[in-house]
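A selection of the complex's chains, in situ.
Each chain gets a letter, A, B and C, in the order it is written, and its residues are counted from 1.
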Amino acid sequence: MQFLSDNAAPVHPRLWDAMRAADAPDTPYDTDALSRELDARFTALFGRECAALWVATGTAANCLALATMVEPHGGVICHAEAHIEMDECGAPGFYLHGAKLLLADGEGAKVTPESVAAVLAGITRGVHQVPAQALSITQASESGLAYRPAELAALAALTRQHRLGLHMDGARFANAVAFLGCSPAAAAGPVDALSFGCVKNGGMGAEAVLLFDVEQAQRLRYRRKRAGHLQSKGRFLAAQILAMLDDDLWLDNARAANSAAALVAEGAGERLVHPQEINELFVAMTAPERAALREQGFSFYDWDDASVRLVTHWATDLDDARALGTAIARL
Amino acid sequence: MQFLSDNAAPVHPRLWDAMRAADAPDTPYDTDALSRELDARFTALFGRECAALWVATGTAANCLALATMVEPHGGVICHAEAHIEMDECGAPGFYLHGAKLLLADGEGAKVTPESVAAVLAGITRGVHQVPAQALSITQASESGLAYRPAELAALAALTRQHRLGLHMDGARFANAVAFLGCSPAAAAGPVDALSFGCVKNGGMGAEAVLLFDVEQAQRLRYRRKRAGHLQSKGRFLAAQILAMLDDDLWLDNARAANSAAALVAEGAGERLVHPQEINELFVAMTAPERAALREQGFSFYDWDDASVRLVTHWATDLDDARALGTAIARL
Amino acid sequence: MQFLSDNAAPVHPRLWDAMRAADAPDTPYDTDALSRELDARFTALFGRECAALWVATGTAANCLALATMVEPHGGVICHAEAHIEMDECGAPGFYLHGAKLLLADGEGAKVTPESVAAVLAGITRGVHQVPAQALSITQASESGLAYRPAELAALAALTRQHRLGLHMDGARFANAVAFLGCSPAAAAGPVDALSFGCVKNGGMGAEAVLLFDVEQAQRLRYRRKRAGHLQSKGRFLAAQILAMLDDDLWLDNARAANSAAALVAEGAGERLVHPQEINELFVAMTAPERAALREQGFSFYDWDDASVRLVTHWATDLDDARALGTAIARL
């Protein structure tokens, strides 16, 4: 019973069908009919004009989006635990040509207007320091917590005031929307760019970069090619993303994952490090307790000395989830 | 009847089967069983130790391989018509952090020891000029011509003498091997790294970077991650590549593509700009002649004012190929 | 008798005086009184608003200026013999983060509207090729020839049409102005940025970057600091530049250098590869002839198999120049 990562989830059958259906001759790169459909579909979904481009990974999505906002001598404010800071092997430094990540604090891996303002307040030495040019936030955060629309509005007010671009890493955006129960637009707030995740939500190898500043799309297309991310059979990436949007599969998958997590959370009770909101749980646990769970057949990652991380996904068996919850309760 | 590009070919059924079979839980990134099989399979295929890593595109494969050989202040000698020079939107400049392409001449988009030596002879100003650190050649070349083993040996002698890395862009390596009728090892020669193409040969979105200097593998893994090319469900890329190798599917596909091209070449006769060797033909043709062919339902790219490019692939219908040959002969 | 390079010339006494005078306490970096004077002085000299910043070298000046015009995925059109292509060890690739130099032809190392248009016409493959974003020309050219105002106007019309930035490498701008006998503004034409050379003209280690798009100045200040070119005692660089402008010392020095070259040119006669315009001559000469001159005590660089390069400077002794002219005439 695997609770390691939503990365490890199988590909959803409807995506397989869509990919097979895409295996007809069409023009290469992103000139095929499916790829050309993306802009309109996401514009409809978010209710505001956007350009939508596929890439294979979240790292590429995040960095290409940020590259439309940040110059090589600039900086990106993000949480100290953000994926771009902790898990991307310096990809922002590569894609942004040496631009710097400027780290902000915040409970539950969420930045706050105060913590962002504190970073900005530290930039006082003119050309001797890197100027902040963007804020990147993660919806839901690395701790599995979703920004509420009011929180997004407060951050966006700050970024407007300081002329910062606003980027959202949405590797688990679907889970955040499912939890918040609001529209995708409300869950995104007034971001300039959104990395719309699919891989963790039943995809194979496709994420969408959404640019609400559509003027930036051509720049991103050049950068995507230059990074070796313009796949020649891009129709298979477009097919995955479109299948996700059809009949809101992306939300159904996210709801399923969140529900499974809720079953685990019930059993975890007071052990939860953060309230359960999405499909990612952090549960306080001693080493012997971890061993006991693993002996019962549950696999998961150690997070730190005090806690483990448990992740569910669209295909997590609810009985397994219940079993894990019960097992934790019994520890 | 489509002769635009082998990029546009469908995915081979055996690759679909392999990908479906890979859709079982496994560990993420390249830690899965299939990805871990690659080194051994390519080592066996080439008869010398190599590290094999998947990436999604040939551009990424070429640039990541070159990044193991060339420093940011260095240069890469390549043919003036090489894909890395002409078609990758400056990707080498990105991946190599500003390193420079140093352009060599040669008939049929093949460099020669003389043309490479001429580039080297032009580097005389010490630190005022970029030092050459690698030679990148394309097997088969952009003009569809294969380097013979003796040609490879001569180039390798030169690179050894000048301590240059030797990289081979093998986007159509399969077609070259099929044409040469030699072993993969003989068609590669003593290269340090080979971009082993699959996408143009019936793949969906996977190429293999082969490093015969296996010490470089860890460096390339970091660079791959940093470039956003470490896909979390990498098992699907490994599955494609392994399926290609099973029972020499890669060679069968290449032979089929080459055979179709041969049928076209028969009709093209004296119009051939270069002898037909692989699945890519350049055929002298006037504008009215092009129009006439297109009216008969053939699609293809204009190459320049004097000629068109015709490309076949593993799934090209032999009747279509014959029909095109006949149509050209009748012009 | 040294005709190797104007690089090797001594520092003009008035610059020494100015530097000594600058050795009083002032605020560091470019906040001192002298540095703050530069904008106004160059604005007056060129008759249009500009921002003027000092750097130590022409390479830094050229690359920092280009970095205000060209994105990392972009390209700079320049002559195939331009200094940025041939003599800066890939500095443009470093400062522009991998952007590409796109090489144009032209007699005497001068590009023409036709040769620039030919480069532009070759960019046809959308995101697969680097888009041109700037044109960089050298006044006077690497062959010692000056662009006439009408030539500049024709090139500027083309750059405006294609929305390219226009940069001028003015390492020997003073010599060009002295030769043309026109105003600095006319010799610069409608460029967006000019690297205004001092080092070859009697300076020690200061060049001025002039930005006629003054909005770009703050960006360049960040980039200059980031490149380690914001010297803390910048007043000594400003002092050199201001002393050059005082009473048109820069023009007097250039005229002296040009005059010395004219004396050499007289003797060279038919051997001149290009007409003598500035302080740089290319003279056809066999190996034995070169040896004969060197035996007479003249030092100079071999240019290629057919010719040598002879360079004069502000302090070249006119008798030495005459002697060299005579010696060549006697060969």
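Heads up, the rule we're going with is that a residue touches a chain if its C-beta (ideal position, glycine included) is under 8 Å from a C-beta of that chain, and two chains touch if they have at least 3 such contacts.
Just so we're clear, the structure is a prediction, and the values are computed from it rather than from any experiment.
Every protein chain here is a copy of the same sequence, 3 of them drawn, and the whole complex in this file adds up to 4 copies.
Note that only the chains that are shown with their structure count from here on.
Seen from the C-alpha centroid of subunit C, the farthest chain centroid is that of A. Ranked by how close its C-alpha mean sits to the mean of all protein C-alpha atoms, the top chain is B.
Taking each chain's centre as the mean of its C-alpha atoms, subunit A lies 34 Å from subunit B. Once the centre of each chain is set as its mean CA position, subunit B and subunit C turn out to be 42 Å apart. Contact with two or more other chains is made by residues 222, 225-226, 230 of subunit A.
Residue ranges on subunit C touching subunit A, taken from their complex, read 71-73, 97-98, 127-128, 131, 219, 221-226, 230. Every residue of subunit A that touches subunit B in the complex is listed here, in rising order: 2, 4-5, 7-11, 16, 20, 23-29, 55-61, 63, 88-91, 93-95, 199-200, 204-205, 222, 225-233, 236-237.
Those residues of subunit C that touch subunit B in the complex are listed here as 72-73, 75, 86-90, 92-94, 96-100, 125, 127-130.
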